[in-house]
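The other protein chains are all here in position, but one chain of the complex has been omitted.
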Amino acid sequence: MPKSGSTSKITRRTALAGLSAGAALLAMPRLGRAADETIRIGFPTPLTGPFAAEARDQVKCAELAVKLVNDKGGVGGRKVELLVRDDKLNAGEAATRTLELIEKDKVHAVVGALSSAVQLAVNEVTRARGVIYVSISQSDTINEAKDFSKYTFHEALNPHMTTAAVARQTLKKGMKVAHLVADYAYGHEMLRGFKRAQTAIGAETVGEILHPFGAADYSTFMPRLMSLRPDVLCISNFGRDQANAIKQAVDFGVKQQMKIVVPVILHNQRLAVGPDVFEGVVGGSNYFWGLETQSKSAASFNAAFKAANGGAIPTDYGAYGYSGVGSLLAAMQAAGGTDTDKVVDALEKLQYDLTKGPQHYRKCDHQSVQSVLVLESKKKSAMANDNDLFAILANDAGSDDMLRSCSELGHAT
Amino acid sequence: MDLSLIIMQLLSGIALGAVLVITALGLTIVFGMLGVVNFAHGALFMIGAYAGLYLASLTGSFWWGLLLAPILIGAFGMLIEFVLIRRLYGRSIDDPLLLTFGLSYILVEGVRIVFGSDGIPFPTPPQLVGVLDLGIGFFPRYRLFVIALVAVVLLALWLTLEKTRVGLIVRAGARDPTIMQVLGVDIGRVWLAIFGLGVGLAALGGVLAGPMRSVNPEMGSLVLAEAFVVTVIGGLGSIVGAVVAGLMVGISISLVALFAPEMATIVMFALMAVVLLIRPEGLFGVRGRTA
Partner (left out) sequence: MTSPSSGEAVAKPASSGFGRLLEQRVLLSIAVLAVLPWLLPSQALAVNVLIYGVVVMGYNLLFGYTGLLSFGQAAFFGAGAYFTGIAIGRYGMPWFAAVPIAVLLSTCLAAAIGMVSTRTRGIYFSMVTLALAQLVYYVALQASSFTGGENGLRGFTVDRISLFGFQVNFLDPVNKYYVLMAFAALAMWFQSRILNSPFGAVIEAIRENEQRARACGYDVERSKLIVFMLSGAISSLGGCMLALHLSIVPLDLLHYQTSGMIVMMVLLGGARSFFGPFVGAASFLILEDVISLWTPHWQIFVGAIFVLFVLFLPKGIWGTLLDALGIGKARP
């Protein structure tokens, strides 16, 4: 439950406010809440905007997680309700929605967010009010001490983990690497991750080109990139930027000279651009349905999703919705309810396996330690069906040394 | 930094500029001749891209898409002028801008409803796939085509406006609509034609840009800002201005990308600020012409 506000002196203003609040409360009929029994989880997600498809996937999977728990009787006999809100991929909007979820809807916890800015906004609101927040946005920032709080949990991968996994798979000692990086925090996080992994492997950077975030045209960077003659081109950007950059690099004949590698290869962007352009591109991911041949958890997750969604397969972003909400509910089960401190404790001790293998939250920064998939985009002729987008090159099991150390992130160990 | 790299970069800049030119052109023609700033210009660019893609997949050929989409969307533009914008003539100069602003919301969301929010791939026509070896480097065939096509369109436009009777009527109608009406010209038709032309050019820009970037409902919003900057630099209403400014902006962005690529977008705005401080009506704008 949200922690009650600290005591303050009763001022005339608060007394007046309190009186009017009381009067209004009496005046307005409140819906009879036998539903104070219901466990309410807030779920902000960008239903409008460029990631609407990913958001919808997340909602479906989150609802699946809730349904599976409710079917088994809920948490301690209480039903769970998911309150989905559109954050419009806008940090300000997300903060407002979160405030409403906490103040008006009285949620017990919040799960969600897609963009880094949004997760940080939600986090700022929840941690000031002592509400548990499980972020499923991919970013390094939320692990750092500055944004951390005991109520903050991060279920998704972060650039550090994905770049390391991808680098391990694609780079060899002595290779020449060029970087095309989106000039914003997330891009820099990815670049930093790549370069660290590179140094460990012994590959050298021959050039780094920063491009403006949200750029539509990459043609002006191509001649310079080609002149660097690298073996591998690492493109550190996201979403539409990634789709456009790869497309235009391929237009310029980049693939004939070098391999293209990205930190996170996105299911929907691959659909947006098509198999020919993406062919051979390697990237990291948190989930791909094709994992079902290797993992029992994946197989059962896929089956449950297919059953609830007419045979469709869950996507990478969808899986985050499932594991984010799923891990929270599992912790609530263990804690026997919604008491915030008990649930925090339960989350810290939780071992879960919902989609791909064992996962747990590291104590110092509440980062979910999990496996990272490395995928390669298949060429059209190699696809067994419309969903067979990627080949799984690696499925590195999760371990603490995939993450930056607690002290590096500024936490007291 | 050797010469061949700089030349390739310049070429890149010209290709970028070509798209800027064709989009800004539509905006500046409509303003210059009708006094209307079409805030939905970016959205119409985007709709052009979608129309081109749709027609190309329907007919199986990119070329049909390229030909038909601007015509179709231009006709749609005429509809907009007739039904909506025409009501606003005689009212405040700001009203068409506000109306088209609201219109852009409707158009973008409409596309989202019909085509979804995801990006859709726009395949490059098979005849133009691949790169051309220019000796000093590789350059995509498609972009060379874009440069060539824009040049042809500019030439055709200039010839029509300067050398034909239709062009004469359009230019005269822009200069003095009242006299034209006295002379018996149906000025309403002239307005329709001009607006349709402006929108058609935006749509053409969209179809051309489609194979270079993936097609998505948001692709118009950045283009709008760019078109505004280019028209302001060139001078609202000036065709020559749009061409010169478009190329200038494209090349500047490209050259800056060599040294400080993250500043590439800011350069455009900085250029505009500089031009405005020196010559507030734009490089080729007519002084005092603001409304």
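Order of writing sets the labels: A and B. Residues in every chain begin at 1.
Assume a residue touches a chain if its C-beta (ideal position, glycine included) is under 8 Å from a C-beta of that chain, and two chains touch if they have at least 3 such contacts.
Since the model is a prediction, treat every value here as computed from it, not as a measurement.
Asks: Counting the whole assembly, list the visible chains that the omitted chain makes contact with.
Replies: Its contacts among the visible chains are A, B.
Asks: One chain is left out of this view; which of B:19, B:33 or B:103 touches it in the full complex?
Replies: The single option touching the absent chain is B:103.
Asks: Touching the absent chain in the whole complex: find that residue among A:57, A:183, A:217 or A:316.
Replies: Candidates A:57, A:183, A:217 or A:316; residue touching the omitted chain: A:183.
Asks: For subunit B, which residues lie in contact with the unshown chain of the complex?
Replies: 31, 37, 84, 87-88, 91, 93-95, 97-99, 101-106, 108-110, 112-113, 221, 225, 228-229, 231-232, 236, 262-263, 265-266, 269-270, 272-273, 276-277, 280-282, 290-291
Asks: For the chain that got dropped from the picture, name the residues of subunit A it touches.
Replies: Against the missing chain, subunit A presents residues 5-6, 8-9, 11, 13-14, 17-18, 20-21, 24, 28, 47-48, 52, 86, 90-92, 95-96, 99-100, 103-104, 116-117, 120-121, 124-125, 128-129, 139, 141, 146-147, 183-186, 212-213.
Definition applied: only the chains that are shown with their structure count from here on.
Asks: How many Å are there between the centre of subunit A and the centre of subunit B, using C-alpha atoms for each centre?
Replies: Centre-to-centre distance between subunit A and subunit B: 38 Å.
Asks: Which stretch or stretches of subunit B touch subunit A in the complex?
Replies: For this pair, the touching residues of subunit B are 5, 8-9, 12-13, 15-16, 19, 112, 116-121, 123-124, 130-131, 137-140, 142-143, 209, 212-214, 216, 218-219, 222-223, 253-254, 257-258, 261-266.
Asks: Spell out the residues on subunit A that touch subunit B in their complex, using ranges where they run on.
Replies: These residues of subunit A touch subunit B: 48-53, 183, 209-212, 214-217, 219-224, 226-227, 240, 243-244, 247-248, 251-253, 268-269, 271-274, 276-277.
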